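Dropping a structure here in structure tokens format, bear with me for questions.
The complex is shown incomplete by one protein chain, all other protein chains being positioned as in the whole.
After this line comes chain A, so read on.
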Amino acid sequence: MFIVIIGSGRTGSLLAGSLSRSGHEVVVVEKDPASFGLLPVDFSGFEIEGDAMENEVLKEAKIESADLIIVTTGDDQINYLITQMAKINFDVPRIMVRTINPDVERMYRNENRIEIFSQISLLADKILSKID
């Protein structure tokens, strides 16, 4: 698969490393070039430095041919805008997005094509499942 990852923080880098290792074609978009340092040494994909909230930057990342985009920045508002850009401007077939504040999950209700990963809910579910 051809996968575009937005954000090269701890989450984005971890995903990018694993996905490229398992044979996927990966492009990572990140505003702060220092964050590319978090990518593992064996990362074999592409790095695009730029603000993913700009259409031009997403185009440079070849978003138009992406099979999947994973939006991983640490800001719910930025993630929402990029997710909508991917859906409306570039018609990406599959979109995954990280959400920080669990309250934000409802924003993505009734959105087909968009899958949300709410870090706090996932963590809480995991912990709760161990207690019972």
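The rule is simple: a contact is a pair of C-beta atoms (placed from the backbone, for glycine too) under 8 Å apart; a residue touches a chain by one contact, two chains touch by 3 or more; residues count from 1.
The working rule: contacts and distances are computed from a predicted model.
Visitor: Identify the UniProt protein name of the omitted chain, choosing among "Trk system potassium uptake protein TrkA", "Spermidine/putrescine ABC transporter permease", "Hydantoinase/oxoprolinase family protein" or "Succinate dehydrogenase hydrophobic membrane anchor subunit".
Guide: "Trk system potassium uptake protein TrkA"
Visitor: Specify the residue from the set A:18, A:44, A:84 or A:121 that touches the hidden chain.
Guide: Hidden-chain contact among the options goes to A:84.
Visitor: If the missing chain were put back, which residues of chain A would it touch?
Guide: Touch with the absent chain occurs at residues 53-55, 75-78, 80-81, 84-85, 88-89, 101, 103, 106-107, 109.
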